[in-house]
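Here the complex is missing one protein chain, while the rest keep their positions.
Going in written order, the chains are labelled A, B and C, and every chain counts its residues from 1.
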Amino acid sequence: MTSNYAPDGATQLEIYKRVALLKANDERSRKVIMNGRLVMPYYSYRGQEVIPSAMATALTDDDYWVTIYRGIHDMLAKGMPLKDLWAEIAGRVDGTCKGKGGPMHLTYPKKGIMVTTGIVGSSMPIANGIAWGSQLSGNGRVAVATFGDGASNIGAFHESLNMAAVWKLPVIFLCQNNLYGEHTTYEKATSAKRVADRAVAYNMPGVRVNGNDPIEMFAAAREAVERARAGEGPTLIEAMTFRFHGHVFGDADAYMDKAQKKAAMEADPAPIFRARLIAEGIATEEQLAAIEADIETQIDEAVEFALASPFPELDELTKDVYAQGAAA
Amino acid sequence: MTSNYAPDGATQLEIYKRVALLKANDERSRKVIMNGRLVMPYYSYRGQEVIPSAMATALTDDDYWVTIYRGIHDMLAKGMPLKDLWAEIAGRVDGTCKGKGGPMHLTYPKKGIMVTTGIVGSSMPIANGIAWGSQLSGNGRVAVATFGDGASNIGAFHESLNMAAVWKLPVIFLCQNNLYGEHTTYEKATSAKRVADRAVAYNMPGVRVNGNDPIEMFAAAREAVERARAGEGPTLIEAMTFRFHGHVFGDADAYMDKAQKKAAMEADPAPIFRARLIAEGIATEEQLAAIEADIETQIDEAVEFALASPFPELDELTKDVYAQGAAA
Amino acid sequence: MSDTATKAKPVTILQAINTAIADAMAADDTVIVLGEDVADPEDGGVVGVTKGLSTRFGEHRVRSTPIAEQAIIGAAIGASLVGYKPVAEIMLMNFTTVAMDMIVNHAAKLRFMSGGQTNVPIVIRTMTGTGFGSGGQHCDYLEAWFAHTPGMKVVAPSNAADAYGLMRAAINDPDPVLYIENLPAYWTPGEAPEPGHIVPLGKASVVKEGTDVTIISYSRVLTEVVAAVEEMEAAGVSAEIIDLRTISPWDKETVFASVAKTGRCLITHEAVTEFGIGAEIAATLQSEFFGKLKAPVGRLGAPYAPVPFSKPLESAYAPTAKRIAQAAISLTK
Partner (left out) sequence: MSDTATKAKPVTILQAINTAIADAMAADDTVIVLGEDVADPEDGGVVGVTKGLSTRFGEHRVRSTPIAEQAIIGAAIGASLVGYKPVAEIMLMNFTTVAMDMIVNHAAKLRFMSGGQTNVPIVIRTMTGTGFGSGGQHCDYLEAWFAHTPGMKVVAPSNAADAYGLMRAAINDPDPVLYIENLPAYWTPGEAPEPGHIVPLGKASVVKEGTDVTIISYSRVLTEVVAAVEEMEAAGVSAEIIDLRTISPWDKETVFASVAKTGRCLITHEAVTEFGIGAEIAATLQSEFFGKLKAPVGRLGAPYAPVPFSKPLESAYAPTAKRIAQAAISLTK
């Protein structure tokens, strides 16, 4: 079913650029934390890069995205500038939220990144409202809500998918199924064989794809985007993937199956994608190396920019609570 | 599939006794309110009598039930004594909750009626916990959670069915689908073609039955009870029915489809069931008339008992907040 | 306000709210309405507060929703982030419990957490109040929770004109406002507001001037306070009555001016006394007027208990004119 929507070579390269950026950024983030240059709760997305890269490539800058604590890959894929991001996670004034949001609440409306939530399940009800706005104004913009497999068991998931289906909202529910919700396995928490099966409960198209396969993932994303833009309503995409590291930086991940983890890391989607692009002649080794080198430079700059940026003044504590200062 | 579980004649008569009680009690309730002898929010269940009558007949006194504001039929079917009930809805000390709960919060643990909730969806999470208790103690008792079609769209439904399935709890989710949630039709609120379809999302058996048909309804109930007692986990039963009156007493029900309502009332399940019992020789006209007359007498007595019972003293206001009086 | 014909004809609080939303929708295409049963095929709400709106403005702008309070508030938040001004109904205040994450963790915080990049101009309408025998889960006044939530504003009108003016102000406001309606008071008639009448958020009104004791209230209990005047005057006590109108941020200026004059204060509301709105006001006043008060600040709320069903108990639950008068008089003794 996905073949009509398969990405051409140029599109694949676009996806890869994002994958490379995301992968490099995660590696750098963990290094910077490890070296003690930054202190923050960090939710590594390493291993999940292909999903938002393919999804974002199927969208325009005007489309919307609501993401979660494990969402820096989503934001970068959707176009958040590295400097704004790094300054934010460093808690500096040049951060996209002036340092007040931090790694769990990055926001960048200029590229449609409207909310990052730290509450499991809460991306979905808000994405519905954004999509309702698109429907009312007829501007054709699609809203993506991303969330994890664990989040598919919380009430907000159900309420949101039902409302989206009844109202035929232009929204895409993108479940990044990395097989764990914190320390709990998919099976121990989730009664459905597949999250995608739950679409039946909303009379909504639901598809499980290999989220680590850029072709498959892009096709599903593109199809869902077209459906949404055509006024045909929401889609549930369950993108299978794996979280290479613990739930949060510092987590000893003793609860993870060692063999499963080893196998997943050996099947790292980024280098596989890269090798295929070269093998299929879509890009050359030199081209990709140049892209990657450029990314490293950009990240270098962003990190230094962030660490050189000042911390906010203490009067920021009571600003932005209401339109003008605090009310009480 | 239901034939193995069809009720024999004696069982059908048991079901009918309950149906007759429920129907008479609803009619009396509306009359008593109409005459101004009692003032209370009253959620008529007229038209839905067969569902709890069949369900309760498939249970024992020891099994549990968690019901909702529209739940007096459930309580009577499960065995709440008329006097305790009437005194409660009259707000008197002899009420099952000393008059403090009222028609939306009747409780009668002696017959397993553990909670009556006024919050849509909230019967289900609590029924799970009761069923967990049965599972832990191995006492074989089943918990029934009843709720409406509208409630199948709220988050608590989803969380509860998922947890029940993962934990294989001895619980039955009994949806009384009367086609309306307050003033909103099933279709306008619910994306699923059938509530029963949602069972797929939990890898749980789900069945839609004609809730007005005692044979079909009993068979589904019995099968679910056996499954629960055997440790095979929860079942979702969607029992189709119709609410003859408005959402709450006094509601002008202008939003209801007139033709649909007329047809449903013409297909009133109580007299149809009655006629069939006689036609099939399960009971005689005299027998049923005697049962019904006895019910009327019991209701007479209960109403008079209730209205003669005193109101609670004002010091009850701060009692039962904690084990001994109020804490603050 | 001028003495126009519009003002002459009394309207109920229910009508005033309805008209306020309609006027706001007519004036601004981005005002939209959602909630359970709010559209006209569903009777415009359980008590008809939104009646006529979907017929007039279309079911795109006025949507009945599934019973799903998290989805309702989420939809309101999302639409507000992209330029709309949603008026969302949570049918009863006790059902806000289902949507607390959306209200408290999201609506109230998105402006702050985004460093001011986004804001959430939504109004959450909700009704509550004892009097109709609904029992423990349908009548709570929970405004203290929301007042304790930075980022939220909380209003609670006591009369038709304020109901209109606060609704218009709430819809205009760039931040989330919880708008509390009282069920039994919906049909209380009052002076009709002029079209476009605005009651600024954060401004209390002095309903009656007096010299001996300041009585502060809001929502339905304000009416009980007014009804207590006679008994207080008979006892020789002159009360100054303040209708808070906005509970958070509350109007310290007006309250301070009054207490500076009277030296005594009673706060009364239908919520339980303990940890209620009265606690914050009393705590503030004892500090502001240290050594200057003629009596301790008094508080009169509901007892520390859930709302009972039984009529005599329910009637004794919320403050009545009689108990308010007694409490006020006792402060002057």
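Assume contacts are C-beta pairs under 8 Å (C-beta built on N, C-alpha and C of every residue); 3 or more make two chains touch, one makes a residue touch a chain.
The structure presented is a predicted model; accordingly, all values stated were derived computationally and were not measured.
Displayed chains that the missing chain touches over the full complex: A, B, C (touch as defined at the top). Only one of C:I242, C:V272 or C:L300 touches the absent chain when the whole complex is considered: C:V272.
Interface note for the absent chain: among B:P109, B:G231 or B:G250, the touching residue is B:P109. Residue A:I119 is the one among A:A6, A:I119 or A:L307 that touches the chain missing from this view. Of the listed positions B:V19, B:L76 or B:A156, the one in contact with the omitted chain in the full complex is B:A156. By the touch criterion stated above, the residues of chain A touching the omitted chain are 39-41, 91-92, 95, 97-105, 117-121, 150-151, 153-156, 181-184, 188-190, 247, 252, 254-255, 311-312, 314, 316-318, 321, 326-328.
Along chain B, the points of touch with the absent chain fall at residues 64, 66, 95-101, 105, 107-109, 114-115, 117-119, 122, 124-137, 143, 155-156, 159-160, 162-163, 166-167, 319-323, 326-328. In the full complex, chain C touches the omitted chain through residues 94-95, 97-98, 100-101, 103-105, 108-109, 112-113, 135-137, 142, 144-145, 147-148, 150-151, 248, 271-272, 274-280, 282-283, 285-287, 290, 293, 295-299, 304-306, 308.
As a working rule, only the chains that are shown with their structure count from here on.
Averaging C-alpha coordinates per chain and comparing to chain A, the farthest chain turns out to be B. Chain B and chain C have centres, each the mean of its CA atoms, that are 36 Å apart. Per-chain Cα centroids separate chain A from chain C by 40 Å.
For chain C, residues that reach two or more other chains under the stated contact definition are 65-66, 68-70.
Multi-chain contact residues, meaning those touching two or more other chains, occur in chain B at positions 153-156, 188-190.
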